[in-house]
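The complex appears here without one of its protein chains, the remainder shown in place.
And then chain A:
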Amino acid sequence: MSLWVDKHRPNSLNKLDFHKEQAAHLKKLVNSGDFPHLIVYGPSGVGKKTRIMCLLRELYGSGVEKLRIEQHNFTTPSKKKMDISTISSNYHIEVNPSDVGNNDRVVIQELIKTVAQTNQLETSSQKSFKVVILTEVDRLSVDAQHALRRTMEKYMATCRLILCCNSTSKVIPAIRSRCLGVRVAAPSIEQIGQILQSVCKKEGLSLPLELATKIAKKSNRNLRRALLMCEACRVQQYPFRPDQEVTEPDWELYLKETANLIVEQQSPKRLLEVRARLYELITHCIPADVIMRGLLQELVKNCDGELKLEVVQSAAYYEHRLQTGQKAIYHLEAFVAKFMAIYKRFFEEGIADLF
């Protein structure tokens, strides 16, 4: 049994549930038999990849759904061996170059070159190009992005690139201008609610509208999360009740507890506890920027209007450092310490004003 997220994934452009207009545009785009390089961007869980796969199906037929996982080995110029797994069909190959960290440049060059250099034998029945899907392009190093730019131009005849990322802000302009940008916006809460209900119907379950909306709200307009939550609710309790508790991931609960601890008391001892919890989150592979964002969202809820500005500002300051720096814990902790100091001062001033 696979997850609902995988099971009920629409597989053609016609079946997409939202942004139908955009789907129609895409359809028109590929109907001509060719398309430019694409960059598909939008927040997490809005169906970017689903859309890409639909597009490919439209282009190549059902053959693209025969997927296989492959291991590729690369050797860097410094003789370091790396391997990376790709998902591919006869027509396309999908890879996440950021899996190999700093050596992503090599992967991009080598992989695209291999794919691009193999010409299709029968151009009459097949398309003359293959498609390379690169995910998490915004995590690519600048080196790799420049390598990508060059590769893009060079192999235009035999391959098309589809880049997939959350935000184009970290993609260099040279790449952005070479691609057709396709922005996929997050679905609205109503749309998510409807999708959840239709999925439940397919599963033979009935989902009350209240619960559907509740899940949709909790999911932060992330459809993947919504579906996972819905499935978790199903496991928890069926038949659904409208007032049912929606399961959140453990780490989010943990992060919320941590934020509460910070608000509850501001002392060196408490900070030490918080640090231990931060380490715990880091060891569980929660990315530091996600921790930072989660903390801020929780902390700001407890802040007064004028305090918010200061808190968010310091969060932005440390978040930036966290992106560039090496040791995330320094910056996370510095932020927490800063917040504690601000918050404490605010309260002490407030009490002083009372008297």
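Everything below uses one rule, namely that a contact is a pair of C-beta atoms (placed from the backbone, for glycine too) under 8 Å apart; a residue touches a chain by one contact, two chains touch by 3 or more; residues count from 1.
We adopt the following convention: contacts and distances are computed from a predicted model.
In the listed set "Myelin protein P0", "Cell cycle checkpoint protein RAD17", "E3 UFM1-protein ligase 1 homolog" or "Nucleolar protein 2", the entry agreeing with the UniProt name of the missing subunit chain is "Cell cycle checkpoint protein RAD17". Only one residue from A:H37, A:H92, A:R160 or A:H331 touches the chain missing from this view: A:H331. Per the touch definition above, the residue from A:L3, A:A24, A:A174 or A:L209 contacting the chain not shown is A:L3.
Contact with the chain that does not appear here is found for just one residue of A:E110, A:E210 or A:E310, A:E110.
Think of the hidden chain as still there; on chain A it touches residues 1-3, 6, 44-45, 66-75, 80-83, 85, 87, 94, 96, 99, 101, 106, 109-110, 113-114, 135-136, 150, 154, 222, 224-225, 228-229, 231-232, 235-236, 247, 249-251, 254, 266-268, 271-273, 275-277, 279-280, 282-287, 290, 318, 321, 324-327, 329-331, 333-334, 337-338, 340-341, 344-345.
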